[in-house]
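The complex is shown incomplete by one protein chain, all other protein chains being positioned as in the whole.
After this line comes chain A, so read on.
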Amino acid sequence: MSAPVADAAEAPAAGKPATSGGWRARVVTPQLPWRVVFIVVLALGLLAPFVLDPAFRLPLFTKYLCYAIVGVGIALAWGHGGMLTLGQGLFVGLGGYSMGMYLKLHEAGPGNVPDFMSWSGVEKLPAFWEPFRNPVVAIIGVIVLPIIVATVLGLLVFRQRVRGAYFAILTQALTAAFVILLIGQQGYTGGTNGLTNFGSFFGINLFEANGQRKLYFVTAGVLLVIFLLLRLVVASRFGRLLLAIRDGEDRVRFLGYDPTVIKTIAFAISAVTASVGGALIVPVVGIINPGMLDIVPSIELVIAVAVGGRYSLAGAVIGAVVVNWARTNFSEDYPSGWTYFQGALFIGVIAFLPRGIAGIVPQVRDGVPVLLKRLGITLPTRSGPPGGPPAAPPPGGAPVLIPGQGTPEAKEAV
């Protein structure tokens, strides 16, 4: 799914109609390698549930994909919109708890209160729980609640032109407040324990191999759909405006656009993806608790996107999968010291790969010629075959608005 890395090559090509007709010109385009990669990844994704052990490895992989769903939203808000959202846990929580409440009520059966309420002395189901008996309401909640919260917050905050670190701190503070609320209201939320102990998810038995496969396909399907939709968003006029705001908000304002609206929409989209990811995590890991949404996990979500490459949606997917997979492996092999490896991974990537894993290709492409030049080696220049498609423009020639290819100043403008 590394397609967006190809944006650099794709965008200029899209701008110019193919100069020569025929199937060859249509197939052999600069983005061909990325299309091949995308198809290979899809094929691997289809194979995964039949290769991975459905009792353990497959649910773990499904969990990574849930984090990838959250990640693509962060890549949109942060990488494309310049909004560093350090509090995505809030939205993960809105989705996770909406789903958890439904599953808990489903488990308790009609007329009963969830088990933790009776421990905490709550005998009657609170009114705000009641609608979540209905699965449709729960799913609507997963989508609508984050939109409401993000829109209200966005309109208030972006109108006041709160940006950068202030915005990051604000999102973080809201997440912390949400977590304190959840922990403090044990009788209504399950407190620190969170909501756990569910056996099924919309008729899927979570303890059966086939149930886990179904859950995987649901999650992978949702990721694919969200990923492709966000690709459309990024490529649209709206996506270009968002990049323009990231790189020069005042200029966009002077051109007559309202950055508040555009940023709020992007923030709300990232909130919904986080919420959907959060809702899917619940049946996959079997629990939703405040510790999963707290400040540190929220920062870890952002780090995963940074590791993968925040300027690229595919990078966010790669980052979420790589970071969580590394976490699983390190902690299984070195239970006493795995946190050091995790830290080394973060430091290594941030120090050496400022554009993340997805930025390796452009980084190497730019780096090799410079290195060779310094070493005094000259390569024979390539020339496009006569009659073939036009050679991709040199990397430096890409328009400023292309993700990951912005001006150096713009890239740091978070």
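Assume a contact is a pair of C-beta atoms (placed from the backbone, for glycine too) under 8 Å apart; a residue touches a chain by one contact, two chains touch by 3 or more; residues count from 1.
Throughout what follows, contacts and distances are computed from a predicted model.
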| item | value |
| --- | --- |
| Among "Fe-S cluster assembly protein SufB", "Urea ABC transporter substrate-binding protein", "Outer membrane lipid asymmetry maintenance protein MlaD" or "1,2-phenylacetyl-CoA epoxidase subunit B", UniProt-listed name of the chain not shown | "Urea ABC transporter substrate-binding protein" |
| Residue of A:P126, A:G221 or A:G348 touching the missing chain in the full complex | A:G348 |
| Residue in contact with the excluded chain [from A:V234, A:I287, A:L301 or A:V317] | A:I287 |
| For chain A, residues in touch with the removed chain | 53, 55-56, 59-60, 116, 118-121, 123, 180, 183-184, 186, 191-194, 196-199, 206-207, 285-287, 289, 291-292, 325-326, 328-336, 338-339, 341, 345, 348-349, 352-353, 357, 360, 363-364, 366-368, 370-371, 374-375 |
